[in-house]
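Take a look at the following structure, please.
Here is chain A:
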Amino acid sequence: MSRGAVRGGGAVLLFLLVWEIAARMIFVPAVLPAPSAIAAEGWARWLSGALQWDVLMSASRLAVGFAAGSLLGAFLGLLFGAFAPVRRILEPLVQFLRFIPPIAWLTPVLIWFGIGEEGKWVLITYTTTFMVLLNTLAGFAEQHRDRMRAARVFGAGSWETFRHVRLPATVPWILGGMRIGMGNSFQTLIVAEMLASNEGLGQLILNSRLQLSTEGMFVGIAGIAVLGILADSAFRAATRRMFQRYRLGW
Partner candidate 1 sequence: MSFIAFREVGFRYGEREDAGNSILRGLDLEISRGTFYVLLGPSGCGKTTALNLLAGFEAPRSGSVLVEGRPVQQPGMDRVVIFQGDDSLYPWLTALENVEFPLRMMGLGAAERRSRAEAWLARVGLANHAAKFPHQLSGGMKQRIQIARALVCDAPVLLMDEPFGALDAQTRTILQDELVDICAGSGATVLFITHDIAEAIILADRIGVMRAGPGSALKDEFELDLPRPRNRGSVEFAAVYDRIQRVLGEEVQKVVMREAAA
Partner candidate 2 sequence: MSAAVAKLSGQGFLHHLTWLVLRLLPFVVMVFLWDFASRAFDVPVLFPGPLSTWNKAIQLIADGQLQADILISLWRITVGFVVGSLLGMTLGLMMGLSRPIADTLGPFVHTLRFIGPIAWISAVMMWFGLGETSKVILIVYTTTFVVLISTMIGVMTIHPNKLRAARVFGARGFRLFAHVTLPAALPHVLTGARLAMMNSFMTIIAAEMVAAREGLGFLIFNSRQWMEVDAIFVGMITLGLLGLLADRLMALLTRVLFRRFRPADA
C-alpha cells in the first residue's frame, strides 16, 4: 500500500474516532449522531431491505441521467466545436442557462413531466450536460493547428479531419468532463428526489429531516458518498482500459 493511502486512511479513521468520542460525550444524537449509531441505523435499514431499495432506485436515476447528460453534452460540444457559427450563436444561451441551478427547475419539471421517473432523469441530465459540454469546448480550444494541416496535406477533407484528428483529440476532454459531471449528477440526486418520490438516498435524507431522524439523514449522505466513490472508481478503471492510447492521467 502506498504511503499516501496509509496517510489518507489514517486521517479518515482518526476523524471517525474523534467524531465518535465527541458525539458520545458532547452532543445529543439528534444534533450529531455517532458514526457507530449511523452504521447501526444503516445496518437496520439494510436488514429490512429498505436501504437496498433506496440505493437501487437512486443508482438507476443516476445512471440514466448521467448517461443521457454525457451523450447530450458530448454531442452539443462536438457540434459547437465542428461548426464555429453554431457555437457563436448558441453560446450566450448556454452561458445564461448555466447559472440556473437544477433546483430552480424543480417546479417547471414537475408540471411538465409529472411525478414519475422522467422528471428526475431530466434534472440529472441537465446538470451533467453543462459540465461535459463546457469541457468538450475547452478541448476544442486546445487543438493543434499543425495536426489539422498535416491531415489536410495527406488529403483529408473537412469531415475526415474532424473524424480522424479533431474528434480523437477531444476524447480525453469529453471523459474529463464526464468525471466532473458525475460529481454534479450525484449532487443533483437529492434535488431530483425532492420531486415526489418515496424511495432513494436523496429522499432518505429529506424524509429523515421531517421525522427528525438525524441518523437516517447521515445514512443517506454516506450512501451517496460511497456510491459516488464507487462510481468514480469504476469509471476511471473502465475508461483507463478502453481509452488506453489517450493516456488519460487517472
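For anyone wondering why these and not others, all candidates are chains of the complex that A comes from, given by their letters.
In this section, a residue touches a chain if its C-beta (ideal position, glycine included) is under 8 Å from a C-beta of that chain, and two chains touch if they have at least 3 such contacts; residues count from 1.
Note that the coordinates shown come from a computational prediction; the quantities given were computed from them, not determined experimentally.
Asker: Which numbered candidate, 1 or 2, lies in contact with chain A within the complex?
Answerer: In this complex, the candidate that touches chain A is number 2.
Asker: Using the touch definition up top, name the residues of chain A that touch candidate 2 in the complex.
Answerer: Interface residues on chain A, with respect to candidate 2: 3-5, 7-12, 15, 30-32, 85, 88-93, 95-101, 103-108, 111-112, 183, 186-191, 194, 202, 205, 208-209, 214, 217, 220-221, 224-225, 227-229, 232.
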